[in-house]
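Only one protein chain is missing; all other protein chains are in place.
Presenting chain A:
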Amino acid sequence: MVGGGGVGGGLLENANPLIYQRSGERPVTAGEEDEQVPDSIDAREIFDLIRSINDPEHPLTLEELNVVEQVRVQVSDPESTVAVAFTPTIPHCSMATLIGLSIKVKLLRSLPQRFKMDVHITPGTHASEHA
């Protein structure tokens, strides 16, 4: 599949991105169904929060565009810290700040207040990494 065929008529910066497979719903384990066992917040849980955010210019999710990946999520429940690195589809993507902001807002709304969060661009993948 090649996306973007009928979208918007040629003004997209990256009209023909590579599409990645969506990971399915996280399977529910026996531990998760047990009332007594606490489940800590882990990388997959954070990834599940942000993977379904839609890209600003494609009808595709950040996961399908490989903008976010589970391996680029660092989380420590006891220390209450989260770090998410995201990779814009092309190095000059002007939407990078918007994507970053979308991720940040989603996390702010979905994580307990105790968490300190850091959302940044994967080093070496964008012209304005420090923006």
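Convention: contacts are C-beta pairs under 8 Å (C-beta built on N, C-alpha and C of every residue); 3 or more make two chains touch, one makes a residue touch a chain; residues count from 1.
Operating definition for what follows: contacts and distances are computed from a predicted model.
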Worksheet item: One chain isn't displayed here; going by UniProt, is it "Centromere protein L", "Phosphatidylinositol-3,5-bisphosphate 3-phosphatase MTMR2", "MMS19 nucleotide excision repair protein" or "Golgin A7 family, member Ba"?
Response: "MMS19 nucleotide excision repair protein"
Worksheet item: Given the full complex, what residues of chain A touch the hidden partner chain?
Response: 1-3, 5-6, 18-19, 28, 32-33, 35, 38-39, 41, 45, 48-49, 59, 106, 109-114
